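My questions all concern the structure below.
Note that this complex is displayed minus one protein chain, with the remaining chains in position.
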């Protein structure tokens, strides 16, 4: 770890992702601490509106941000286990210009780290004089993660933040469900419902997947195809009734008539169910975490 | 266009206005892309909470921001036509220190451009190697507009972004309604309801209008005057019942008694209906896009 070079001073950006919301001043406190220690380092707020304490949603938001991250340090905090024995960690990626991800070891960081080449090194954060003195145990972002991030952005090596930890010991969340069923249907979890009501699925489109034999990799979905969408298990919401809808494979929102449900590859390379100017999530009555099946080759569809 | 000088490198600020909201990470992606290409250029978030896909509301928000913009580049995205044949454009203003506005050609940019002296030049954005590779067609802000903005902020000429386009070919929205009726009433559209419930009208106050013969230019409203406010057409909300209220012309919130409706010149130079410590929009039951008439010279008012 000690040999791991950090971003060159002056070239780093600090990116932030939390579930703090913008109302309470938590994010302002993070910025204040960062500005005291690293006044001229640019800060990017990826989002602070991850659903409260939803580590999974945070990890997926961070994964979506990963390919576009400015080089430097990422602080991510969705941390229901704050104050327990869960570790704080700094993880350096093998690819992506050696980004450093800092946050709780609860699965939040790993999907993005994996997308940037995996963990090349990992440090368990320990107080080597850089923690801020804190009256209570509840604000690790301000008192531990932000000071650590400022140090790294200013050129500190990971080894200065604590003791080496094996990347293989990091907590890993179960990946979103995505599989091909026996009847040829694609079953995939809803990974994201955005502001516009677009429903992103765990299935990556083959064009952008490194694994063309994976979900959708058989080229089953062609523009113009009809697809039967079945929302058969509403995990989070306990709804008893399933919904079945007909969708059409499209390449752009503009291909869709008003009220028509479309299946397209979204701007993150995932399959998504969308409507043109309306909310597909409302139309399908689905939420993040729900499972959908997509079936093609419909007779008479 | 090639002769059009861009802001000097180092002096530009990039200002952003979108309907992305802050929850989804869309704004974070814009910032990340900008920071990768232009790490030290200051970024101003004008607002990202324009009503979803409401081009008109976005154009009015940008117009309000125009007189105060920091010199440089503006990226504005409210873009229901993303993925259609609508063009992406960069427009340089004749005044305002030669600001460059970048966004969809759907009417969003022009009111602000006009307020800064009109379009001196215009380029239709084309991929000359600066577009980001994108799996889907749906995120022009991240993949086209932000990279273009970073180039301009770093000193690129507009001609490097694509082919010249005639400013007269740019899509232009209908201006908000504002006219003097035969009986002397002023009819004006509600252009904005702010967080405090203040109701801004399309009518500009004569003091700040370059056209003193225009709406309100006859000096019809004097401090202390009584004005009958009639909300006679609730375009968006289909409400059947009109509302009539008595207002008093004021010069400051503090002139108004509790619960009293006031008509004053707001901080943007427009007439606005306000209450002191309450929401005039709720009191009048009006929303953006509604039409109001204001009538003075009331007998016994």
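Think of it as A and B in the order they're written, each chain with its own count starting at 1.
What we mean here is this: contacts are C-beta pairs under 8 Å (C-beta built on N, C-alpha and C of every residue); 3 or more make two chains touch, one makes a residue touch a chain.
Since this is a predicted model, take the numbers as computed values, not measurements.
Checked against the full complex, the one of A:80, A:107, A:155 or A:277 touching the unshown chain is A:80.
If you put the hidden chain back, the residue from B:30, B:55 or B:69 that touches it is B:69.
Looking at A:31, A:180 or A:195, the residue that reaches the missing chain in the full complex is A:31. Against the chain not shown here, chain B presents residues 11, 13, 15, 17, 22, 42, 44-49, 61, 64-65, 68-71, 192, 194-196, 205, 207-208, 251-254, 264-269, 272, 277. Panel shows chain A; residues 20-29, 31-33, 35-36, 39-40, 52-53, 80-84, 134-139, 142-143 of it touch the chain omitted from the view.
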